[in-house]
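Notes to accompany the following structure.
The complex appears here minus one protein chain, its other protein chains still in place.
Then we have chain A:
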Amino acid sequence: MSSPLIELRGVTKLYGEGEAMVSALAGVDLTIHAHEFVAVMGPSGSGKSTAMNILGCLDTPTAGQYLFQGTDVGTLSRDERAMLRRYHLGFVFQGFNLLKRTTAIENLELPLIYRGMGRKERHKRSSVALAQVGLAERGHHTAAQLSGGQQQRVAIARALVSEPAVVFADEPTGNLDTAMSHEIMSLLRRLNDDRGITIVLVTHEEDIAAYAKRQVRFRDGRIHSDTGAAA
């Protein structure tokens, strides 16, 4: 069998110093294979976002190893990690992180511009992605003019628009109503089923987690349970 897509080995993350030191991750081992659909759950403050940021190459662990397709991410240069994010990873933030005064369409075009995609192609793709999250008519509104739920959907579309190998989504349905939540989850499920995109998402809701094929639970910076721990 080929090496796993993602492998965390004894990953720890410490914040602060001395008395105020917080251990957000206290030795996490996690293996995820290509085409998996994983839901990460756990109480608030258990380290879910911290783990996602490290997986998304947005943050570096204090200790431990992160292997992506067998390569130790810790040995990569900053530019190489940027290229990993550019071509292989998509990220949906808990706080959206859209460019506020930029239109929805242009927010979606951003990752495509960094990929060097031509104007026509990236515009077409952005429009399609926007329609998929039900915001076809809002393309020319700036992020600041959209509601929280709408911003969240733009953020999801931005992670999907470049069709990355893996999408990390930190509570992607946190601001959506039930109907919209299920619509987004069906979309993610389809991308996983049809295109084989690997998806890792954080959620607090069991019915959302049920869309995933594997559930990982965090507690106090450690993995507490894992329904599909890889062999």
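Note that in this section contacts are C-beta pairs under 8 Å (C-beta built on N, C-alpha and C of every residue); 3 or more make two chains touch, one makes a residue touch a chain; residues count from 1.
Definition applied: contacts and distances are computed from a predicted model.
Q: Which listed name, "Cytochrome c peroxidase", "Putative DNA metabolism protein", "ABC transporter permease" or "3-phenylpropionate/cinnamic acid dioxygenase, small subunit", is the one UniProt assigns to the chain that has been left out?
A: Result for the unshown chain: "ABC transporter permease".
Q: Per the definition of touch given earlier, which of A:L67, A:M83, A:V128 or A:M180 contacts the omitted chain?
A: A:M83
Q: Which listed residue, A:A26, A:L58 or A:L187, touches the chain dropped from view?
A: Per the contact definition at the top, the residue touching the missing chain is A:L58.
Q: So which of A:F37, A:F68, A:F91 or A:Y211 would be touching the chain we can't see?
A: Final answer for the missing-chain contact: A:F91.
Q: For the chain that got dropped from the picture, name the residues of chain A it touches.
A: Touch set of chain A with respect to the missing chain: 53, 56-60, 78-79, 82-83, 85-87, 91, 93, 97-99, 101-102, 106, 110-111, 113-116, 142, 158.
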